[in-house]
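Only one protein chain is missing; all other protein chains are in place.
Coming up: chain A.
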Amino acid sequence: MIQTPILKPGPRQDGPHPDHAAAGRPQPSAPVVRIENLVKRYGAYVALHEIGFELKSGEVVAIIGPSGSGKSTLLRCVNQLEQPDGGCITVAGQRFEGGKEHSRAALDTLRRTVGMVFQSFNLFPHMTILRNVSIAQERVAGRSRKDAEDRAMHLLARVGLADKAGQYPARCSGGQQQRIAIARALALDPQIMLFDEPTSALDPELGLEVLAVMRELAESGMTMIVVTHEMRFAENVSDRVVVMADGRVIEEGPSRELMRDPKTERTQRFLHAVRDR
């Protein structure tokens, strides 16, 4: 793992890092997410063994690998839904060291910087679709009801569901619910979007409409980390692919190259198995 020491540990772990004055708008070449030696344990079981990789602004990275390899755990560590036990994650200039408590302010900034889409959508079933997309803008970003709803309508139009605004999630198909979940995650204008197997709970044709939204998002320059079993998406939409197995990164590289000509035997076996289905 090659790492240039741009980021030295700051005097305080919370608050913006002095080296990143423009933390809200990283330079195109600067890594916007940097994961170093990340360790996550559940009791004696080690889910992540010293994981490391970087993500530049505007880059789309697909994480693939067999189930149980730690892909989702890694993703959930990026926005601190899981607290890592060791190593460090730097997001938009803010360092989060494993095994330490983080201040409320640091976590608030992190969650506004990072949007997340879940495998099971997790829309709020008791709120209308419009409310699902507008509420965080009011409660977290302090926007007025009107501004929040205008922005929500704009986002719903972007995912093609403006006509559903007044309905409840249970009335929508899985694909529609996931597109709404994407709109909800985009509502706080995140710099980075995390996708945790966004199409795994969907029928293939419903998955396609979600993938189309994700592709459009990638083309608009959004920085994305996508845990996926969609090999075509990994190959054609993402810039880079990271292959994980048994809690380790076993291979990473530019997506076309890696998907067509994997170097490690483990990756070859995995790709062979999923493509044979």
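The definition used in the following text is that a residue touches a chain if its C-beta (ideal position, glycine included) is under 8 Å from a C-beta of that chain, and two chains touch if they have at least 3 such contacts; residues count from 1.
In the analysis below, contacts and distances are computed from a predicted model.
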| item | value |
| --- | --- |
| "Amino acid ABC transporter permease", "Spermidine/putrescine import ATP-binding protein PotA", "Electron transfer flavoprotein subunit beta" or "Glutamate synthase (NADPH/NADH) small chain" - which is the UniProt name of the missing chain | "Amino acid ABC transporter permease" |
| Hidden partner chain, touching residue among A:Val140, A:Leu208 or A:Ala273 | A:Val140 |
| Of A:Ala162, A:Leu188 or A:Met231, the residue in touch with the unshown chain | A:Leu188 |
| Absent chain, residues of chain A that touch it | 79, 81, 104, 108, 111-112, 114-116, 118, 120, 122-126, 135-136, 139-140, 168, 170, 181, 184-185, 187-188 |
